[in-house]
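Yeah, one chain of the complex is gone here, protein chain that is, but the others are all in their spots.
Labels run A, B and C following the written order; every chain starts at residue 1.
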Amino acid sequence: MALPLEIRAGSRVDLSWRLGRVLGIVLLVVTTPYLVETFRLSQITGALILAIAVVGLNLLSGFAGQISLGHAAFFGIGAYTTGVMTVTYDYGVVTSIVAGMALCFVVGVVVGLPALRVQGMYLALVTLAVGVLLPSLIRRFDDLTGGSSGLFGMTFDAPEGITYFVGRAGQTVWLYYVTVVALLLSCLVVWNLMTGRVGRAVITLRDNEAAATVMGVNRAFVRTVVFGISAAIAGLAGSLFAVNSGVLTPETVSLLLTINLLVAMVLGGSGSFWGPVFGAFIIYFVPVWTSDLSQGPISGVIFGALVIALVFVLPGGLAGGLTSLLRRLVIVVPQPPTQGEVDQTSSLPDDLSDDPAGFEAEPTTDPEPRPAARLARR
Amino acid sequence: MPKRTPLLALVATVTAIAVTACGGAPGAEEGGSSSDNSDAASAAAEVLGIDLAECPADVTDPLPAEANVGLTLPLTGGPATAFAVLGPGAEAALEQANAEAGLDTKFNLIQKDDQFLPDKTVAAVQELIQQDEVVAMTGVTGTAAVLAIRDLLKRDCIPGVSLPGGGAGAADPDYPEVVQGATPFSLDARIWVESVNEQFPDGAKIATFIGNTESGNDYALQIDRWLEETDSKSEIVSAETIEAADAAAPSSQVTTMRNSDADVLFAAPTGAQCISVLTEAANQGWKPVTYLTTNCGSSTYLGATGPAGEGVLVVQPFKDINSPRFADDEGVAEVRAALEKYSPDADLENTTTYSGYTYAEALVEAARAAADSELGLSRLGIIVAARQLDFHSPMLVDGVDFTVDGLEDMVPIEAAELNAWSVDEGGFVQGELYDFEGQLTEQ
Amino acid sequence: MSLLRISAMQAGYGAGDVLHGVDLTVEEGEIVVVLGANGAGKTTLMRAVSGMIARRGTIELDGRSIIKASADAIVRDGLAQVPQGRGTVVDLTVEENLRAGAHVRKGKGLAEDLERWYTTYPRLAERRKQKAGLLSGGEQQMLAISRAMMSRPRLLLCDEPSLGLSPLLTEELFASLRQINAELGMSILVVEQNAMIALEIAARGYLLEVGVMGAARPAAEFASDDSIRAAYLGA
Partner (left out) sequence: MDLLIARIVDGFNNGVVYGFLALALVCVYRGTGHLNLAQGEMAMFSAFIAYALHAVGFPVVLAILGAVAIGFIAGGVVERVLIRPLGHGADYSILLVTIGLFLVLNAGAGVIWGGDPLTFPAAVPSAPDDYISFFGTRLRYQQLLILAVLLVVMTALYLLFKYTRLGLAMRVTAGNPDSARLLGMRVNQINSLGWALAAAVGALVGGLISPSTTLTTGMMFNFLIYAAAAATLGGFDSPGGAVLAGIVLGVLENLIGSYISWVGSDLKQAVALVILLGVLMVRPTGLFGTKKVERV
């Protein structure tokens, strides 16, 4: 049997392969509560919450190519909005989550504004500044947020009726499923965004800003909306974190969390779909293992070296590595276009010059004409 | 992957959840009524405000031959360099008890990393309780960490003896299971105010320089509390703060305090800031009567300040191992020998190692007392015994004991010497002993 | 022995090769033109000779092989290039761009050369202190040529110099190339779409079609040949 196996796209085998994957995921999700003890389940929930934040960051940095060094701030805003609203002011958890996401969206748009005028590296600085700003604000308004002493007692109680969620174990399972649904919803939002019209605009903006603007992509709208959504998703993760761990301190939402999110995204595979989930699990459970492995600050050295090694060894991240591995086994061959489709595409002008704007591009870009139609997806 | 897969996954998951929701709950049922408790146990628990019915059934069973004890501390990240040495210290105390105390139970210390983040402490303690089935916790570092996990201990009626959180939160009558391990900030504040009242009978102008951290907040509260409760004529004329991450010399804060011409400085920053605030004050020619937090009250810090450290007053309930005064103190020698014997890789020059020893030592004392008590060596026995502890640790200065009494006196260390740093001696000169036994618990 | 000899050279970008088996020679003091439609591989040829991209086969400058040499080493061997789009360093002043041109000569005869090119192109002298990015297309072309000549090369490569210039400016451009060749005996290899005007100043020409190089033919013979017209005007 010659590897890689070729499966024609859209054929029955392809459909069942895809369905199999979906069922596999669903099976895994549903059986986990039965397989692991309660504390491990709440750790898994913690990792899933981290995954939601990384999905948010991936939308901004992976797909849209914008560097954010302050994503912990949005995570923090979500967390503290829920914390303050449910503990200090006794609102419902769901309302606090929605309020947190709305606030993050607004702050994300405001932070995204300079992104219109500044290039990647400056944006990193702007977001770094926001990330450093939040903890000092939390400490200053300590009567509201509990300041350095921390905010305690956030819970998200399971609905009474269902026996499945009764007792301490039940509460953990309830939070687990809430987080699973939240993660799937976030992935869905990012997925629709990325494969839709907005997604194509975002990727063109990333690859060649000048060309995108010339082709009518409203740069301001796309950039700020993407920043807002990315921040809102990170806010959602923050809110869930608050109710899952029940304790919030300014140190939790510091630069170290941003670094963990960044590493999780790149480790998992930035710009890919399942990457963030892989990355989040590894970043959550690595310190748990390394602390058994080595005591003291040496594990910080290992973590840093791991980050550097990853950039060199696995540029595509785990997801990238996995897909290339999978590609060795199974290839989904695109269907040859039926006659009807061919006529439709032939209306394109045959000599599509390589510079849409007619100007001579910088010598650094490749003057030979690029394959005109399809935008390669990373 | 075409459009439909994630949508498919979501729909499938939600239906699956609904289906299983009608099935049996995955986790085993917890709680439930406890077995036939002797009336002595429920009486003892009653006194401490513990409802035995809430506790798991095995709270009064004698401990197995081999029992785990949990310790959470920062093993990775920045704070690890300062606190990781607690582990070997605590290990030594427990191994020593296993060898010499003659108890029926051998204690096995399990360390878990919490990166000094309270949410990680919660995750680590849950793992220790459910997986390692720890019978007691010791050495949980930081008041925020203690506040974060004390409900977990209360729910499973697990003793936390002793937990180094200096804040009032670690000595709270509502949580009898938690016994405070570190020097409380209230003792520092109480002695500082007492000393100022003595030196300045008609009131002094006080400047405070406090870290914007959790311990800093507590210091500020305690200082105000004791100025009020001793209706001192002194008053705070300048309250300056410093951020934990700010490594620059606090020149602007010292300038402000100097300009308020305060006679007294209460300084409670963190880490290297203890050195830089003293050198900065000296460099600006400002020489107030200076009181420095116990966290910085070791010769590694004051030794580094040069002339600026002369005469700085520090509250010291514990012996400073690097001061010449205790060079050949047999109490310190006894603990150093235990460390060398039972925990060979312990850093014998680091004072924090010895603190780790004292935190676990309190647990050993509680276990010993429980074994002799009517309740026997059980979790409840340890909790009850720990609330009546009264012993003198070899690391404590003479005249200072580790004493608690039920819910009235929740603070174990309520006496200390106020020693002054002497540059020529290269150590602390013994000062007056202040004893506020039983007065520091906040009702 | 020709100044520049290229035989069986292949070059491309990663996946596939753009140039397949190119042969070309430039004699001492000669102007050679390479003609080709858009996408024929002209710029790939330039980048291959100047060492900016990977290439295989043989390229010899003055008899010494430069197939393995790095781009900056090739410049030190005496080859200068007027890059496509002129490669102006926009944030530096005109004079700083020119001084950068003399980088490989470690400043020997810098003042003398500066003076020479300020007289050749007075406009550059007027705007010597201004940021080069603010120059017009034509002025940037003058700057690019002067900058390349500042390294007193043995061979000057010009990559589509007429691109983006008005017909009048293109005339002036090729006139100054001819003048440089005449006065300094500078051998020039020009890659150009603008066939007619290029052939006027060239001794010999090559036709490059889709990565394959035709045989060298005298410029005059090319000018009248209708295959040029076919290659350009209608595929």
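Basically, a contact is a pair of C-beta atoms (placed from the backbone, for glycine too) under 8 Å apart; a residue touches a chain by one contact, two chains touch by 3 or more.
Keep in mind that what you see is a predicted model, and the values were worked out from it rather than measured.
Contacts of the undisplayed chain with visible chains (whole complex): A, B, C.
The chain omitted from view is touched by exactly one of C:S50, C:T170 or C:S187, namely C:S50. Only one of A:L137, A:L185, A:V198 or A:V288 touches the chain withheld from this view, namely A:L137.
Looking at A:V13, A:L128, A:V288 or A:I331, the residue that reaches the missing chain in the full complex is A:L128.
Here the missing chain is touched by one residue of C:A54, C:V90, C:L184 or C:V210, and it is C:V90.
In the full complex, chain B touches the omitted chain through residues 78, 80-82, 212, 240-243, 245-253, 255-256, 259, 271-272, 275-276, 279-280, 282-285, 300-301, 304, 306-308, 350.
The set of chain C residues touching the chain not shown comprises 50-52, 70-72, 75-76, 80-81, 83, 87-92, 96, 99-101, 103-104, 106-107, 131, 133-134, 147, 151.
The chain not shown here touches chain A at positions 61, 65, 67, 113-114, 117-122, 124-126, 128-130, 132-133, 136-137, 139-140, 210, 259, 262-263, 266, 270, 296-301, 303-308, 310-312, 315, 357, 359, 361, 363-364.
Basically, only the chains that are shown with their structure count from here on.
Remark: the per-chain Cα centre closest to the mean position of all protein Cα atoms belongs to A.
Of all chains, B has its CA centroid at the greatest distance from the CA centroid of chain C. A separation of 76 Å divides the Cα centre of chain B from that of chain C.
The geometric centre of chain A is 39 Å away from that of chain B, both derived from CA atoms.
The distance from the centre of chain A to the centre of chain C, with each centre set as the mean of the Cα atoms, comes to 48 Å. The residues of chain A lying in touch with chain B in their complex are 18-19, 21-23, 25-26, 29-30, 33-34, 37-40, 42-43, 46, 136, 139, 142, 147-150, 152, 162-170, 172-173, 177, 180-181, 184-185, 187-188, 191-192, 195, 241, 245-249, 251-252, 256, 273, 287-288, 290-291, 295-297, 299-300, 303. Residues 1-3, 5-10, 12-14, 16-17, 20-31, 75-77, 80-81, 84, 87, 111-113, 115-120, 122-123, 126-127, 129-131, 143-144, 147-148, 155, 167, 169, 212-214, 216-218, 243 of chain B touch chain A in their complex.
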